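Notes follow once the structure below has been shown.
Just one protein chain is left out here, and the rest sit where they should.
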Amino acid sequence: MVDVVLDVQNLRAGFPTPEGFVKAVDGASFSVRRGETIGVVGESGCGKSITARTILRISGTSDQNLSGRIEYRPPGRNAIDLLGLRANGPEIRAIRGAEISMIFQEPMTAFSPVHTIGNQIVEALRLHRDVTYEEARVAAIGMLKRVEMSNAERSIDAYPHQLSGGMRQRAMIAMALMCSPQVLLADEPTTALDVTTQAQILSLIREIKEALGMSVVMITHDLGVVAETSQTVAVMYLGRVVEIAPVRAIFNDAKHPYTKALLASVPKLESRERLEPVSGMVPSPFNRPSGCPFNDRCPAAMPGVCDVRMPSETNVGDEHTVSCFLYGGDEDGSRRVDGL
Amino acid sequence: MSDKTAAVPTDSVTPGPERLALQKRVDLSVASPSYLMWLKFRRHRLAVASAVVVIMLYVIAAFAEFIAPHDPEKQNALNAYQSPTQIHFFDNSGQFHLRPFVFGTTSVRNPDTFELEFADDTTVRHPIRLLVRGDPYKMWGVFQSDIHLFGVADPDAKFFLLGSDKQGRDLFSRIVYGTRISMSIGLVGVLLSFVIGIIIGGISGYFGGVVDIVLQRVIEFVRSMPTIPLWLGLAAALPSDWSIMQIYFSITIILSLIGWTGLAQVVRGRALALREEDFIMAARLSGTSQTRIILRHMVPSFMSHIIAALTLAVPEMIIAETALSFLGLGLRFPAISWGVLLQEAQNLRSVALAPWLLAPGGMVVISVLALNFFGDGLRDAADPYRN
Partner (left out) sequence: MGAYIIRRLILVIPTVFAISVISFVIIQLPPGDFLTAYVATLESAGQIVDQAQADALREQYGLGDSVWVQYWKWLSGVLTGDFGFSFQWQRPVSELIGERMALTILLSVASLLLVWVISLPIGVYSAVKQYSVTDYVFTFISFVGLGIPNFLLALVLMWWGFSTFGTSVGGLFSPEYVDAPWSVAKAIDFLSHLWIPALVLAIGGIAGLIRIMRANLLDELPKLYVTTARAKGMSEAKLVLKYPVRVALNPFVSTIGWTLPGLVSGSIIVSVVLNLPTTGPMLLTALQSQDMFLAGAILLLLSVLTVVGTLVSDILLAWLDPRIRFH
């Protein structure tokens, strides 16, 4: 049996809005193995960020709009269903930042502008560990050095606006790592950075992951980031995971028409073909197509099947599952909710 | 779909409610800004209600002579400090009348104080009618008439909706007349402030540099002054033999001299923010003339904000005029404004005897609240694309 640290099953999360109810996550399932990086890819609005935030219960969704199961399996302790915990209660707070940490897309706005980064990093440690301010400060400087922050002793007293974007993201990573978490949720950590800084940050995350033996959930819309960092890839479309496979299988042997379309829209060095955008537009969140969410944009859609029922997960190879009627998809339309 | 909608026989081409909702949403994406503003404003129910109140107040101001049941200057020593007349629907035999009425009064001499006191004479009914003949007036100083919106036909009946003052004048009628000056002084004062604000803000923006810095300092300076003492000082210098009109306009000018700064800042701030907007830059890059950019692109997109700011400035003016007149340094007798009427409430003993003398204050509060809510709603609706 594979060693899973975080298991998300059939997660649903939504928000009531004045225009209607938005199903941001609509039955997403995937699991995160210990020591592994899983890439979660999809267009903006596919629910990948909400999924990550729901794991920490910071998405602001009220309990009645949440369902499914998010099982966190800490080493040497019993598994905990994170969705069963009280939002903002002491149990989930003990996990946030200590066992599961998160870094965000915008390192500028993710730090309070009126506090030094040191103040905010030290706090991350002192919230969970019984250490003095001085000890925490020493640890923070150590962590800033570890994330290759230039001039860590000075930078720790800087305000966010005094640092560059790359340095702020390093400070953000340092803050997330202060308590040596089991899982790091990285929500588009390089999107707001320039290309060279992106590469540095990605290799930094990779190195630190190796060194600490933690798992990383890399949320991104960028297949290049996935290729560079992840062992497993989960492709999300309209709140559902439509395909999960090892990274090699995704790039060489994608099954789901959406994954294929995504891959076709990315430029490749060796090919001189025209880029194919994914046809059509992401449907409005209030007006999802019935049946398979992708059927209205799918080149291989089968009328009478795809627009009627929801396909369920089908195993198509070694740890490779896809939700599509082209590959089976249970004819009875029921969904498999148990583990992979 | 709910059972209820399913039960209604629908033919196949009739779009279901979901489809209708969808169409509406699609329409929204191409709707005009003013339509979006209207939609957004309408959602703000308090603002809509306040808009109705504001419109009513200005209607009252415009047709004061017609709406007031009495001549506001008609004195009658016998009617001094009458409490508000009660309006009845049931007569003394308990019978219901659809048309409301007031009872007649009889005077009784108090055996202890020998003062005349009034009591309801429940045997006499004076029905309240619409369009009754009463005190003659000259509408807007032009049309002679004696028809009032409502009132009682018998000229001797006591009909004081909000009581009467020391001289026996009908307070309700006086408040109606006061609405004209109080509400209009806010409007005129704000327009005047706006003109000053546009000129100074324009100069500030056009010349920029040192001129801008100096003018911004001047604005900051004026805003850092306590306004009421300044107003008082300026208003105290108005000659006491000036006519109502002269005083009215001088007071408006005095209020605007200090009130323009807020509006100038709004105008300048909006203009500066707009200059940075991409669509203005796009217009400039595609060779649109300066005039066209200002008139076709900038003015429409900041007009809504300016109108909201103007609306929110009106209540400040109304309060300022009331305060000044209340202290005796603004409008004075024989002008009638809410502030002038409140002067009578300065005497503690009169107020204790006749608390209805505070009613003009109630009008101030109603108008200020209505204008504030209305302006708030306008401000929220001014930017329909936000959120």
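What to note about this one:
Per-chain residue numbering starts at 1, and chain names A and B are given in the order in which the chains are listed.
The definition used in the following text is that a contact is a pair of C-beta atoms (placed from the backbone, for glycine too) under 8 Å apart; a residue touches a chain by one contact, two chains touch by 3 or more.
A quick note: this is a predicted structure, and the numbers were derived from the prediction, not measured.
The omitted chain makes contact with just one of the residues B:I244, B:I280, B:I294 or B:V368: B:V368.
Screening B:P100, B:P136, B:P155 or B:G233 for touch with the missing chain picks out B:G233. Considering the full assembly, B:L329 is the residue among B:I128, B:I175, B:V190 or B:L329 that touches the omitted chain. Residue A:H128 is the one among A:R34, A:R69 or A:H128 that touches the chain missing from this view.
Taking the complete complex into account, residues 53, 56, 58, 88, 93-98, 101-102, 104, 106, 109-115, 120, 123-124, 127-128, 159, 172, 175 of chain A touch the chain not shown. Seen from chain B, the chain kept out of the figure touches residues 217, 221, 223-230, 232-234, 236-237, 239, 315, 319, 322-323, 326-329, 342, 345-346, 348, 351-352, 355, 358, 361, 364-365, 368-369, 372-373.
To be clear about the criterion, only the chains that are shown with their structure count from here on.
Centre-to-centre spacing of chain A and chain B amounts to 55 Å, using the average Cα coordinate of each chain.
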